[in-house]
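Only a portion of the chains appears, each positioned as in the full assembly.
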Amino acid sequence: MSAQLSSRIPVAVLGATGMVGQRFIELLQGHPWFELVALAASDQHGGRPYAEATRWRLPNSEMPAEVAKLPVLPCRPDALPDVKIAFSALPGEIAGEIELAFAQAGVAVFSNAKNYRMTPDVPLLIPEVNSDHIAAIVQQRKQRGWSGCIVTNANCCATPLVMALKPLQLKFGVEKVLVSTMQSISGAGYPGVSAYDIVDNVIPYIGGEEEKLEIETRKMLGEWEEGRGFVYAPMVVSAHCNRVPTREGHLECVSVSLGRDVSPEEVIEAWESYVPEPQQLGLPSAPEQALLYRYEQDRPQTLRDRDAGKGMTTTLGRLRPCPLLGYKFVVLAHNTIRGAAGGSVLNAELCVSKGLVS
Amino acid sequence: MSAQLSSRIPVAVLGATGMVGQRFIELLQGHPWFELVALAASDQHGGRPYAEATRWRLPNSEMPAEVAKLPVLPCRPDALPDVKIAFSALPGEIAGEIELAFAQAGVAVFSNAKNYRMTPDVPLLIPEVNSDHIAAIVQQRKQRGWSGCIVTNANCCATPLVMALKPLQLKFGVEKVLVSTMQSISGAGYPGVSAYDIVDNVIPYIGGEEEKLEIETRKMLGEWEEGRGFVYAPMVVSAHCNRVPTREGHLECVSVSLGRDVSPEEVIEAWESYVPEPQQLGLPSAPEQALLYRYEQDRPQTLRDRDAGKGMTTTLGRLRPCPLLGYKFVVLAHNTIRGAAGGSVLNAELCVSKGLVS
């Protein structure tokens, strides 16, 4: 470990002043493989110290003292010369060009932005779900002549859904999925949702979210075929997305039609016995349990279960028959950790452990 | 009207101290047909004035001065001798026997309790949906030898669903329904949900609610056949029920499979052209519009739409294709008005206007 520490990989956070940017900073503190050496942001902070450029928004931590002093640099590769990995929390409006520039400059970009998620040679990666999709990186580099790469993570509400579906797909097949989400305010970033819009309210609409949830799920549960690219999973997914007045955690009600008749015990067993690659490899950010099934009749709950596994465990519960599709259940994950910054860090760890980034 | 006023029907509220009981009192103020003459409650208040027996819980009104002085009587027919109609807000644990006693004593009971909703000769009535189900009252009286009767209203989350489905059923047929609810805290009564359980939280479970929503929908959308009784609608309904931190209003995401191919315009037209019996009859509690479709992409919202039509209008929105079932949409109704006390008062008005109660 000390050897590792002495040679940690220098990383940067792009879009470091926003909420997901701050989550990246929080998660990178004391990381055994990665050393946060640079911060960049979209707007012109002119190299001012991070502590002057922004305020810390995360309620349960403080701005790390050594980060407070770091200058906020422009989002250009030449401004961040020594960086090997860039974690991108950039907004979609500007992420496209910037991430491309970094990848061209040889940096491995792990992005939380939506821009390249559906790009044919870019993996939409959740290591517990589709770690084999990293094969696309090889083709991406070959085809584009890059030494860097772009790897994306999923929309924050797609993450818990595919985490829940993957073990079922593997064992039984998944044919139809109907999901209704109750998403926290932090999913909209900062300042994000006006308090006047959401206190004592539910907003049954989040722009573009349902479309992303429906298509990203199928890409992630699909296959990477050499020479052919991504083949989307042939399932039908229908989504209802809602904003509710909770701080963190996206809770989802799912009805699912499986490929064959199975007992409830088999479904739960599929989840409980699922030990995906990050847990097998012992990746630093992998929680002990990727999936946790709770047997209480009223769990998971947003408040009580979002911090499971330091926000990296996906919690399941309430499996019961669905008169329409076969089974229904509830799934929850922390949206700014598991569904955003933590997911990207885990993606980077997988790529490092596989020798794709060094 | 002045004639009516001089001969208003004397009514009582059973379970007058709870939240739905207070809604009944609120809605009966100045009612043109009904005169609130008596209050009763389950526990022993020994005839104390209402103002001493309870506190007013509704935030936007005050305890009416003339109600404050009324004694809180025991829930026995002999204690309320002149009453023709009893509105019951009793809890399920005691509603069964008490409502029976009143019906036997010749009182028309309009109940918000769950006890008799599924009883074969008791109508589960929403006047905009199944006003013909009042035919069951005739049989109920004949069979049981009563001059009174029991009429129930639906569970507070079943009401908006069937309101939305009825015009579709009439025009196109409805085959499959998947509904996910976001229900307000007032749905649990008072004191109901502990603030510590729900602030910054979603609870994806309400005891017995999903079962009620699935079966009540089919009874209400079914048919009353003379000599045969209720024939449930042959549709499949699957429900996910959630408690969210809002005060009033139940919002529901619905996916639906119709009996034939129709355009979105036809679906909306089915809702907008629907003028059910209460509106035709001009019943006092019927809102101008039974159903209101909103074209904004983010409506209905719990806070903004729950009070439409003084809490009696059901608001719809976001009709769009569902990749799985055909169409999806959002529906909202006020749970303690439209879905509870207001629904019962409207039921009574229908029965009076049809000559079944006088």
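By letter and in written order, the chains are A and B; residue numbering begins at 1 in each of them.
Here, a contact is a pair of C-beta atoms (placed from the backbone, for glycine too) under 8 Å apart; a residue touches a chain by one contact, two chains touch by 3 or more.
Here the structure is a predicted model, which is why all the values come from computation and not from measurement.
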Size of the entire homomeric complex in copies, 2 being in place: 4
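In this text, only the chains that are shown with their structure count from here on.
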Whole-Å separation of chain centres (CA-atom averages), subunit A against subunit B: 43
Touching residues (chain side subunit A, partner subunit B) in the complex: 176-178, 180, 182, 200-205, 214, 236-238, 240, 242, 244-247, 251, 253, 255, 297-304, 317-318, 322-325, 328, 330
